[in-house]
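Apart from one protein chain that is not included, each protein chain of the complex appears where it belongs.
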Amino acid sequence: MLTPAPLNRKRLLNTRGWTFLIVLAAIAVGVPYLNATGALPDYAVSLIGKYLCFALLAIALDLLWGYCGILSLGHGAFFALGGYAMGMHLMREIGDRGVYANPDLPDFMVFLNWQELPWFWWGFDLFWFAAVMALFVPGLLAFVFGWFAFRSRVTGVYLSIITQAMTYALMLAFFRNEMGFGGNNGLTDFKDVLGFDLQSQDTRIGLMVLSTLAVALGFLICRAVVISKAGKVIVGIRDSESRMRFLGYRVEGYKLFVFVLSAMLAGLAGALYTPQVGIINPGEFSPANSIEIVIWVAIGGRGTLVGAAIGAVLIAAAKTLLTGLYPEAWLFVLGGIFVFVTIFMPRGVLGAWDSMIDEMWHTRGMDPRERRLAA
Amino acid sequence: MQQDAAVQEKGKIMWTGDLRASALAAALGMGLAMTAVPTQAQEDTIKVGVLHSLSGTMAISETTLKDAMLMLIEQQNAKGGLLGKMLEPVVVDPASDWPLFAEKARELIEGEGVAATFGCWTSVSRKSVLPVFEELNSILFYPVQYEGEESQRNVFYTGAAPNQQAIPAVDYLKDQGVERWVLAGTDYVYPRTTNKILEQYLKDSGVAAEDIMINYTPFGHSDWQTIVGDIKAFGSAGKKTAVVSTINGDANVPFYKELANQGIEATDIPVVAFSVGEEELAGLDTGPLVGHLAAWNYFMSADTEANDEFIEAWHAFTGDEDRVTNDPMEAHYIGFNMWIKAVEMAGTTDADAVIDAMIGVSVPNLTGGYSAMMPNHHITKPVLIGEIQDDGQFETVYETAGLVPGDAWSDFLPDSKPLISDWRLPMNCGNFNTETGKCGSAM
Partner (left out) sequence: MVRVFRSLVIIAGLFQMMMLGPSYGQTSDEGTLRAEMARLAGADFDGIADVVTSLASIGDPEAAPLLRALRGGDIYWRKSDRLVVRAEKIPGRLLRLFDPLTGETLEDVKKRTIKKVKVNNTLRRSIDTALGTLTLRSPDRATRLDAAGQVFRNRDPATLPALDAALVDEADAQIAGIMRDARAAILLNDATADPAETRSAIERMVARGDPAARNILAGLDTRDPTLAAAAQDGIAAIDRSLRLWGYAQNIWQGLSLGSVLLLAAIGLAITFGVMGVINMAHGELVMIGAYTTFAVQEVIRASAPGLFDMSLFIAAPLAFLVAGLVGICIERGVVRFLYGRPLETLLATWGVSLILQQAVRSIFGPNNREVGNPSFMSGAFELGGLTITWNRLWIILFALAVFVFLLFVMKRTMLGLQMRAVTQNRAMAANMGIRTGWVDAMTFGLGAGIAGLAGVALSQIDNVSPNLGQSYIVDSFMVVVFGGAGNLWGALAGAFTLGIANKFLEPFSGAVLAKVLVLIFIILFIQKRPRGLFALKGRAVEG
């Protein structure tokens, strides 16, 4: 069965939430400091920024899966759409500094003989427009998709598989060069954002700090939803949809709300991701990427929000390390971790941690439930 | 082999030293326990980065290049290394994941302090790492045929530009009486650009628009029935027809299988491919494919002493008599030797000095001539057209009279026509516009 998340979370921030925010603050302050003293190499800053984007994405999915029970195998699509929206702005920012010095068209359009900017690129030269689009487009897609899917009561594995179909279809579509999004190469070679040079370390630190803020914001929004009255309905839907329906709740509406919110947070993560890694391409839509997001959440601990973030950072960091350490064998290790965690830590790393703490309290003669209340 | 393992092992130990610590700390965002400072390359070795995918979709092509690099480095060390120091390969796996390429490039340069990097296969991976090499001022050798339209100060392009592969191949087919053309490719930037160039080139030489059919398929396309049927129908218009294929690696096997089964023989409709080499043919029964063509700058069948030695060394290194060699391997061979020579000339591995010393460096290639680095960071190469034989090898049926210099900016694309590239002073520019007299968008 699904991991029971305690319902009696009244406060916006419990101990764990505070700890999480403090750690984020420590990163936002500590990383630039360590970088300045030279203890942390420059590239590690962007790396941390990237991990933070993944953390936000994982939190978004956890809200949907952990609390509402909807397993999306297509969350990478929302992330990528957000990333593309920002990437399109960054492409427009290049202006006439592209290799062909064409002030109106991005390079990839120039050498494929495009004559004018397609309509869907209009407006992306404005930062605010791109920023809105990074939230609006994923939100709209989620709304349309969810509107149909939830009304026709597509649930469970069927829903998961068609979200997978959605991201797969988008991937194939974005691979097409006729689409006008740069095909397989995607969007790259960005120069600056809002006048800040993307190659400079200061901008990178700025983006990294911005990412910590976004994670904190995303976490607080999700927390607020979870502890609200609606949050209880959502968890109710997760545990028994038909019961909630009988009780007179309009299940579709709640599900749609969570789905759209989650998609928009994913879009935000994508928008922060693109300038930090310097490229966005259709590979981000691949079904494998979306599965990886699910794995982050599962590894960290479903229905905990904080756990999702931890899972994302752990796995992404493990990938960074292992691809360097064991270039020939890292898939064995990563695959092994997935199998191990699913079997032996069904509630993820955070769940295992909780059990351990519970055990400790238990041996000291205190009822774990009491302790949780105390927290 | 033994030595190779030792070298690799050493590379791993270096990793554990500082990177694990920094990445772990990065991972947890704590950074507090951080004590490891990224050390520069140790004094007694010169590090060489190898940035090829060892897993994921591109592992199929790129793993061989990693092995080739390890062999070249081992050979160089056996000759006494470089500037009195041993070379040390640093192998990482960017896992066919394009953002990961940029991340790994950054690690290699900043974290490991490599003197030069040999890597990338797809255009997108190169585009992904370009800004990194530019920003950190390091050197990348890119060994694969590509669409051109690029010339960057920190990159040396040792694979073929379109004028070193596509255009001579089309010329050859025209000589053989072909009048009708199918341009079939995978839908990504290399085929798109190459086909744009070829389309213009064919039209310029008087081919009517209705005699050109262009078709794109997705990556890894495996059901070729319809397209092969279309090609067959297109070829039945009474004119000699040929297919120019820029179909990407993986999709070629089912494509050729379908061709063979539908009975399209090279004598009816020849297919000339730019992405099919010995390595790709190793996965195929080439009996029914005899006579289909490929255009490259090197074939394993090249009949020269240098090539025989190279193949022998390769077989000894891999311990497998059946391993084939291919064009991108030769490109690495050329690029690596050029780098060695340039470093020796400059007396240092410092990027600026080496980049300056590279231009004009000339080293033997494996087909019996010399390849030289030109001011636009592309090299001179012979162009060979080969026909597939039933043993999986190519037989050269045509060779350009002299060496063809790689052209970064195609003359058959309107916006690229006025651009030239020359990284020598005083121009020192990769996209100088001869019409406006400016470098790129410079004021």
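Labels for the chains are A and B, by order of writing; each one numbers its residues from 1.
Definition applied: a residue touches a chain if its C-beta (ideal position, glycine included) is under 8 Å from a C-beta of that chain, and two chains touch if they have at least 3 such contacts.
Values in this document were obtained by computation on a predicted structure and should not be read as measured data.
Peer 1: Check the options A:N14, A:T155 or A:S355 and report the residue that touches the missing chain.
Peer 2: The one listed residue touching the chain not shown is A:T155.
Peer 1: Which residue from B:S205, B:Q225 or B:N428 sits in contact with the chain not drawn here?
Peer 2: B:Q225
Peer 1: Check the options B:K127, B:R192, B:K257 or B:H332 and report the residue that touches the missing chain.
Peer 2: B:K257
Peer 1: Since one chain isn't shown, list which residues of chain B touch it in the complete complex.
Peer 2: 54-57, 59-60, 63-64, 176-177, 187, 215-218, 220-223, 225-227, 229-230, 232-233, 235-239, 250, 253-254, 257-258, 260-263, 266-268, 270, 279-280, 282-285, 288, 290-291, 293, 387, 389-390, 395-397
Peer 1: Could you list which residues of chain A touch the chain missing from the display?
Peer 2: On the side of chain A, residues 1, 71, 145, 148-149, 151-158, 160-162, 164-166, 168-169, 172-173, 175-176, 242, 287-288, 291, 294-295, 298, 328-329, 331-332, 334-339, 341-343, 346 touch the unshown chain.
Note that only the chains that are shown with their structure count from here on.
Peer 1: Taking the mean of the CA coordinates per chain, how far is chain A from chain B in Å?
Peer 2: 35
Peer 1: Chain A touches which residues of chain B in the complex?
Peer 2: 12, 15-16, 19-20, 22-32, 34-35, 37-38, 54-55, 91-95, 97-100, 102-104, 106-107, 110-111, 122-124, 127-128, 130-132, 134-135, 149-150, 187-189, 192-193, 196, 216, 218-219, 413-416, 419, 430-431, 433, 436, 438, 440-441
Peer 1: Which positions of chain A touch chain B when the two form their complex?
Peer 2: Going by the criterion above, the answer is residues 23-24, 26-27, 30-31, 34, 38-44, 46-48, 50-52, 95-102, 108, 110-113, 172, 175-177, 183-186, 188-190, 199, 277-279, 281, 283, 313-314, 316-321, 323-328, 330-331.
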